[in-house]
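Take a look at the structure set out below.
Every protein chain except one is present and positioned as in the full complex.
For clarity, chains are labelled A and B in written order, and residue numbers in each chain start from 1.
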Amino acid sequence: MHPAVSIILFTALSGLGFGLMVFLGIDPPAKGGWVMAVFAALALGLSTVGLLASTLHLGHPERAVKAFSQWRSSWLSREGVVAVATLVTFGLYATLIVLFGVTVPLLGWLSAVLALITVYCTAMIYTQLKTVPRWRQPLTPVLFLLFALTGGALLSGHVTLSLWLLAALGIAQVAAWVQGDKALAASGSTMESATGLGPLGKVRLLEPPHTGSNYLMREMIHKIGRKHSQKLRIIALVLMVGLPLLLGLTVEVKHLAAAVIVLSHVAGLFVARWLFFAEAEHVVGLYYGARG
Amino acid sequence: MTEHISPPLDLSPPVSDEIRQTTCYMCACRCGINVHLKDGKVKYIEGNKAHPVNRGVLCAKGSAGIMQHTAPSRLRAPMKRTGPRGSGEFEEITWEEALTLAADWLGPIRESAPQKLAFFTGRDQSQSFTGWWAQQFGTPNYAAHGGFCSVNMAAAGIYTLGGAFWEFGAPDWERTKLFMIFGVAEDHDSNPIKMGLGRLKERGAKVIGVNPVRSGYNAIADEWVGITPGTDGLFILALVHELLKAGKIDVDYLCRTTNAPVLLDADGMFARDADGKELVWDRVTNSAQPFDKQGVKPALHGDFDGLTPVFGKLAERYLSDDYAPEAVAEQCGIPSDTIKRLAAELAQAAFEEEVVIDQPWTDFRGNRHDKMVGRPVSFHAMRGISAHSNGFQTCRALHMLQLLLGSVEVPGGFRFKPPYPKPVHAHPKPHAGVTPGKPLDGPHLGYPRGPEDLLIHDDGTARRIDKAFTWDAPMSAHGMMHMVISNAHAGDPYPVDVLFLYMANMAWNSSMNTKGVMEMLTDTNEDGSYRIPKIIYSDAYSSEMVAYADLILPDTTYLERHDCISLLDRPICEPEAVADSIRWPVVEPERPGHEGVRGFQTALIQLGVKLGLPGMVDADGNAIYKDYADYIVNHQRRPGIGPLAGFRGDGTESGRGAPNPNQIEAYKQNGGFWVEHLPEAAQFCKNVNMDYQQWAADMGFYPSDKPEPYLFQLYVEPMRKFQMAAEGKGDHQPPEHLRERLKIAMDPLPLWYAPYEETRIDVADFPLHALTQRPMAMYHSWGSQNAWLRQIHGRNPLYVSGDIWQEHGFKDGDWATLTSHHGEITVPVVRMDALNPKTVWTWNAIGKRKGAWALEPDAQEATKGFLLNHLIHELLPAKGDGLRWSNSDPVTGQAAWYDLRVRIARAAPRPQTAPDTGAQKNPVATGPDELEYGKEWT
Partner (left out) sequence: MTSLPQSTEKSLGLVIDLDTCVGCHACVVSCKEWNTGAYGAPLSDQDPYGADPSGTFLNRVHTFEVKQPEKPAQVVHFPKSCLHCTDAPCVTVCPTGASYKRVEDGIVLVNESDCIGCGLCAWACPYGAREMDQAEKVMKKCTLCVDRIYNDNIPEEDRVPSCVRTCPAGARHFGDLSDPESGVFKLVEERGGMDLMPEQGTKPVNKYLPPRPKTDTAPDLDVLGPLLAESTEGAGGFFGWLDRALDRI
């Protein structure tokens, strides 16, 4: 799939924002007041920027409000509805703390649960797609949730927990890659099944339908070399898990170290998210001989 | 889940304001089209269901007509060259200036030496008009593009059967049970063949494709025979060998409808009676009798007082082991078992699955038949077998195979479309009699009956600039357009002053040796003047050729013009019906802000008036026809016979009749065409069927206005005359260097010899065959300027067989250098396994010159597309005898571009195919960055 910047920003930033909300909701900063204001602003900012970035991806953002209508059947619609609900709930929760010094734990917990559901919905937008076998596995929502929780833990300063989460994230990510590499083959979709010509022999593309490019090719067929992808995977893993874990286990996590850990993790998250899209093979590529 | 709701929809929106019915011109197929207009703009083009050619269907080109009609490449005004030739620098001038300039160039020539005008037309569908114009001018130098297209097919067809495959006939799609198609992936008759194939598939008839490349029609063939290029003739003669050996030939048919029984004298000429009628040996009376005598039972072999029937000679030749499948298998690349099985399948379909129609008819001997008996085997072939230096004889071989099977003009077989079949003697001979200031002495093109009809001077030099109808190419029935530029450049046989071309991209894909031709067009004398002094060109679009001309006469698009698809030319008939059609301006030719365009034929009439050409001006010098439409309605070739055969006289007469001033209106009312069905008894066996012959004579198909029944010619006597001359007999003698070649090539019975190019080079050095073909979506069309079609075929790779791919270690994305004896190109390659192992091929004419066709200079056509033409030379490599023979068929002069031999080598990928022929300035509009056609209607 085409690794569109808007979608990488959307999923990565909103994940971080909602992940942070989870921790702020369950365990608001003891000092309250402006500290909460900063954290809440960060959480709301990240998720809002992420959500706004997603509208950049839309052909008609002015009609975006229509996307709230189909929550009964569409994960994308659900994601929108729950995201707004989360923002409103968390906003209310945070406002009460910041402006009135009133902490309503129920609202906090509700925000946390909604935030997790939002992230789950985001993940399900991709997980639901049978057409992209690499995404259609239980590890996809697990991974999205772990990304959100790890990022949230790191941003909210839950150091110990974050180290456990980093480890879990690393394991899940590697598992998702291993699983994902086998997914297309396991899906049963081949050029032979795509064309129904299997009984006649091995199928290959002789001529594309048009020599010119098209939307499908640009959107669904992103080719990335195996070597290139292995390199990027290592970079992603080192940045998002390796370095933060190393620093977390070896040095005292104070301001500078914390900043390095967070930045490294976020950088790794972006690389991993880029790979999440770029490596994903849409079965339509079979019709273009691009999955051989 | 909520209840499912569908929003309201307008299911019956009006399609258009008006439908205008005309004839498509996106290629040579000439389908009827319904042009939907909305707000005066073309909205949708669909096939005309009532039309005899396409019966409602329409191909990709036809449906893309909107983009052709609105292409930015359309010329907008007459133009005069301002920069050097090839630069594309022009100034727009008025029509008056343009026609005056042309008349100033042409007028003096006509009065002194009319042959100094060379007038050649390309995809012209008005040849009966343009030829007539050239004849009135008086130049012998006129032809269309058949010489490099498929004249072998046409001439072999006319000399053998009285008509060609092409669009002049069709398999009996409703009855044929086995259809074999040679070397065709797409053809002129593009939609009818597709419709026919669909019908065969529906009926479960078998389709066999004989083609080195399994594309197009061959892809759906039930069997593919991946023959080695240039060996089709050998393969066919092996089939003939097998059929003869097994006695699977239609003896009765051969006796009745072919010249198999005609007696040959010791010279190999037909024995004739005092009336000039060919004689056969009657086994009843044991005497020589005229072939058409009622009740004769002719012998097919034997020696009768020194006379022998044609068939005896024929059988002896092809029963020879030289033609045994085992002897030809390796050369053809077809296992001998397969050849035998195919022969058996032909025999099975022809003789075990006979088709009988209960339709009485009368033959020309006066015999009444109560049935029409058919052999349901049919064939089609085109350029694949004809664009070889052995193409004429190969085409002849195929027609012989058809005749031996008894499958021409019978139910289930191959049928002609009126006014064909028509014997050679009902066709004109070629003419080149020049008198300054006067018309030519007859039509330019025709069918020579013998050496006496050649167009040569007493000293043997050619009368025509293209050297057609000389000993180099005695039966070059379509002329040799591909030789015009190089001969004019060389001043051989004489220099010309004005080269006048219409609709032929000779500076690009319509020439072999493209780069060389571009150089010839720009080559100068010592004084700086051009070797070819003046070039006038007419086209509707900014082609490569436009840049090389001095004066441009801008033509209209096909939706803006009058035309007639005439029985005098290349009609649109079907085997069971005679038909013709018109084009008319369904939209007006508007070029806002510019002088505007005129239909070329109208411009030609106006030029003729300026020149005072006979037939175009009356005694007072006034124009007889104001434009082409006026000519179409009022011109008469013979009394009562005009360009259009329908709605003549008072509007009810067909074939013959006085000019009808309302004729075009009548055509419009009738959907743009006229059709009349053949009488039932005239549907088959047309060459010998008196029901047909009388009907055809009444329609005015024959210059004699009498029935012209005739025999199919297994043995072609005019060829024997040329062959005899080569043997030293007769008054007209060929030059010495051509004798040996003519002795073989002019054999009156079909034979096979190796294509010339491979006999002149070291085959080990050039082990591969290289072919080109046009893709269906662009066949015979001007597709690259078309925004929709160029997305389908915007660049062309070289397809390489799996064997070659592996041998050279090619990988996806690789490029290769392809080298011939003449040139070298470097191009991208793609693997194809469904390909003869010794062959590479590509789509033709996708590559374009930078700046042409109003495409941006970095268009992929110009950077990734390429032409194979650069590898092909109009002459063969030198042989050491000091002579450069022409790279063409020795009988017809057909350009032998399928003889090309090459070698291949891997090359590094690069941004631009080689050679790069530079750029030309775009003299017309540039296209928009984005198209949203029809936005105002949505």
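Basically, contacts are C-beta pairs under 8 Å (C-beta built on N, C-alpha and C of every residue); 3 or more make two chains touch, one makes a residue touch a chain.
Since we're looking at a predicted model, the values are computed, not measured.
Check A:203, A:240 or A:253 against the missing chain and you find that the one touching it is A:203.
Checked against the full complex, the one of B:30, B:51 or B:248 touching the unshown chain is B:248.
Although one chain is not drawn, the whole complex shows that of B:75, B:468, B:789 or B:891 it is B:789 that touches it.
On the side of subunit B, the interface with the absent chain consists of residues 1-7, 9-15, 38, 43-47, 49, 54, 56-64, 66, 72, 186, 190-191, 194-195, 197-199, 201-202, 206, 214-226, 242, 244-248, 251-252, 255, 283, 297, 299-302, 312, 315-316, 319, 335, 337-338, 340-341, 343-345, 347-348, 351-352, 776-777, 785, 787-792, 794, 802, 832-835, 854-856, 858-860, 863, 926-935, 937-938, using the contact rule stated above. With the whole complex as reference, residues 1, 57-61, 63-64, 66-70, 72-77, 80, 125, 128-132, 187-189, 191, 193-197, 199-210, 212-216, 219-220, 282-284, 287-288 of subunit A touch the missing chain.
Assume only the chains that are shown with their structure count from here on.
Chain geometry summary: the mean Cα position of subunit A and that of subunit B are 62 Å apart. Of all residues in subunit B, only 1-2, 790-795, 830, 832, 834, 860 touch subunit A in the complex they form.
Contacts from subunit A toward subunit B in the complex involve residues 72-73, 206, 209-212.
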